[in-house]
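A single protein chain has been omitted; all remaining protein chains appear in their positions.
When the chains are written out, they are named A and B in that same order, and each has its own residue count from 1.
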Amino acid sequence: MTSAGHPRRGLAGVFAAVVRRDLLLALRRRSDVLTTFFFFIVVVSLFPLGIGPEIDTLRAIAPGVVWVAALLASMLALARLFADDYADGTLEQLALAPQPLLVLVLGKIVAHWLVTGVPLVLIAPLLGLQCDLPAAALQVMMLSLLLGTPVLSMIGAVGAALTLGVRGAGGLLALLVLPLYIPVLIFGAGAVSASAVGMDVGGHLSVLAAIFLIALVFAPWATAAAVRIALE
Amino acid sequence: MNWAGPAEFFAMGGYGFYVWGSYGLAAVLIVAELWLLVTRRRTLLEQLRRSLDMANDAE
Partner (left out) sequence: MPLNIWRFASPQAFYSLAGKLVPWFFVAAALLGAAGLYVGFFVAPTDAQQGDAYRIIFIHVAAAWMSMFIYTVMAFWCAVGLIVNTRLSFMMALALAPTGALMTFIALWTGALWGKPTWGAWWVWDARLTSELILLFLYVGFMSLHAAIDDVRRADRAAALLALVGAINVPIIYFSVKWWNTLHQGASVSLTRAPSMARAMLLGMLLVALAAWMYSIAASLMRVRLLILERESDSDWVRTIARKEAVK
């Protein structure tokens, strides 16, 4: 990792370095990334198999199914966000760095989203197509996931930091984070459902955008605080 | 004052199941909470005494 105290490397530079490092690490452990991706696809495919192939039913449930799968897939990937760095001491070094931990944590969150959220955004319309969603709804699906998956990463990061090194962290993380995900789910899936029946989506997307902004303001800060608590 | 006899009171205009199901559960839970607190205190103090006695015996 490049020196974090280099005078000419400002805050943006350090941020970029953190993102680059995490992306590199994720690329080396490609299996983790792909597991999350395929988990998403499998979960979405399970619903038609379980509920029946009636196309009208599938069209109605598709927004919710895709969104719930996105939630679960996002949560699966969260454990890796800090766990490895916590185990080998890197997280402690990040906390000791002169740069604000908030920025470094945000860098890790961004990398996490690039690796787990963006693929979901790209593949979701294909899955929506399987359920015969109209084109406009598919666009809204991409947009809602584009707004929503960063929020999932941000809120999830708080949970991941709080449960670092704790017994049964996986299940506990789900318990802590899923209730906080619910508003994102409601408005994200709601937007797609509204679009599928031709109703206005402005309200849903506005609330999603508002949630995104609120999360952007508070979540990295809360995550940094949680990391410090875990490192004490 | 509305009191038309115990039968009417328990029937609650046909909604007795809902009304008494609500108050009944609330009462049960409150009693349970208090009982748990009391037993937890008793157990804790017993444990403390036992560990103190063991410490005394060890001396």
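Structure notes:
Note that in this section contacts are C-beta pairs under 8 Å (C-beta built on N, C-alpha and C of every residue); 3 or more make two chains touch, one makes a residue touch a chain.
No experiment lies behind these values; they were computed from the predicted model shown.
From the options A:I182, A:M199 or A:L213, the residue with contact to the unseen chain in the full assembly is A:I182. Residues of chain B in touch with the missing chain: 1-3, 9, 12-15, 17-19, 21-23, 25-26, 29-30, 33-34, 37, 40-41, 44-45, 48-49, 52. Residues of chain A in touch with the missing chain: 158, 162-163, 166-169, 172, 175-176, 178-180, 182-183, 186, 214, 218, 222, 225-226, 229-230, 232.
Please note the rule applied: only the chains that are shown with their structure count from here on.
Centroids built from CA atoms put chain B at 43 Å from chain A.
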